[in-house]
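Okay, here's the structure, questions in a sec.
Here's a slice of the assembly, chains where they normally sit.
Chain nomenclature is as follows: A and B, assigned in order of appearance, with residue numbering initiated at 1 for each chain independently.
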Amino acid sequence: RRTGFPEVIYGESKTAEQISAIFRRMMEHSDRVLATRVSEGKAESIRSDVPEAEYHPIARTLSWHRNKPQYAPDEDYVAVVCAGTSDLPVAEEAAVTAEMLGCRVERIFDVGVAGIHRLFRRLELIRGAQAVVAVAGMEGALASVLAGLVERPVVAVPTSVGYGANFQGMAALLAMINACAPGIAVVNIDNGFGAGYYAALIQQNRKG
Amino acid sequence: RRTGFPEVIYGESKTAEQISAIFRRMMEHSDRVLATRVSEGKAESIRSDVPEAEYHPIARTLSWHRNKPQYAPDEDYVAVVCAGTSDLPVAEEAAVTAEMLGCRVERIFDVGVAGIHRLFRRLELIRGAQAVVAVAGMEGALASVLAGLVERPVVAVPTSVGYGANFQGMAALLAMINACAPGIAVVNIDNGFGAGYYAALIQQNRKG
């Protein structure tokens, strides 16, 4: 069954050896394993130990399922929406995380407010989701706009994309926290994992 | 039926006359009406115009239902948890908002981490909720602790309760955004309305 939570390894400050060892150990006791913040270099070395693990170079995750989930065509889904190509690593981290927690995920990328018509073209798909992850850097307006347009919970992830008075994502975080539409809550800057996890928690409710 | 959203009036910068007029108009087209941030003074004058409206002096809300909802004993619920008496207005605003959106609400108040055993005594009830609103000021640790203890989505509301290096709630907001446990997302300081609304959105998913 697809519900339940996989074990998750935060790879940031761990060595390839440490990640390999933990990953292997978890594979014995769990149906799914996820490691986040794994650099390409580490991934290569880990995969020579754990060839079953799949690496997602954009999300920088390593993941493994005992049995790949199959989704019905009308299965509920989480929508992961992002503004520009620089936000992709965070958006993909959210998407992969939600998938590892058993959710079908629809990716709606490159729909920033600088070209808002692209967002409107995908609106139907976004509105159909059980929960929407909105990933945006710079001024983070995408999340506010989405909260005004959809009736499901929006999980907003500010990214550190930007420069100058952006303060590594703080401008986007403040904008999202102050969104004028209700139906939005915020996780830490660049915390794609946290957003994917949260969206999955929301979606699981339905099945519980 | 209890789902669907009531009309909501943000009372902060509106006069009693304005609120009365909007409230009455909404009562004609809607099954439920909610006004937030209504001071005791304004409420008194509004209720002489709209005696059907019920005033909650702690939440500072005025609300009206055409038909009071009835809940089955095993009905899903939202848990609203808060630390101290100073956080009550925000917690009650969240609770009343979620109720107006059709949710049964369980209030678990006065369970701050300074006396963590009180929190543990109520844990069963909190864990049974579909979504948990965690309201806390000062260092906001209650939200982190809850996220570690429950498996449902935690909606964290920092309050402006505190002084000195608290920066009117910013210390709590930062703490909640940086929570080490996943399963938590954050709304603006003192935004009980936003948290109650978000928790109700999560809970409604289940019914949809």
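In this section, a contact is a pair of C-beta atoms (placed from the backbone, for glycine too) under 8 Å apart; a residue touches a chain by one contact, two chains touch by 3 or more.
The shown structure was predicted, so the numbers you read here are calculated from the model rather than taken from an experiment.
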{"item": "Size of the entire homomeric complex in copies, 2 being in place", "value": "8"}
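Convention: only the chains that are shown with their structure count from here on.
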{"item": "Superposition of chain A upon chain B: rotation angle, C-alpha, nearest 5 degrees", "value": "180"}
{"item": "Between chain A and chain B, centroid-to-centroid distance (C-alpha), Å", "value": "27"}
{"item": "In the complex, chain A residues that touch chain B", "value": "130-131, 151-153, 155, 173, 177-178, 182-188, 193-195, 197-198, 201-203, 205-206, 208"}
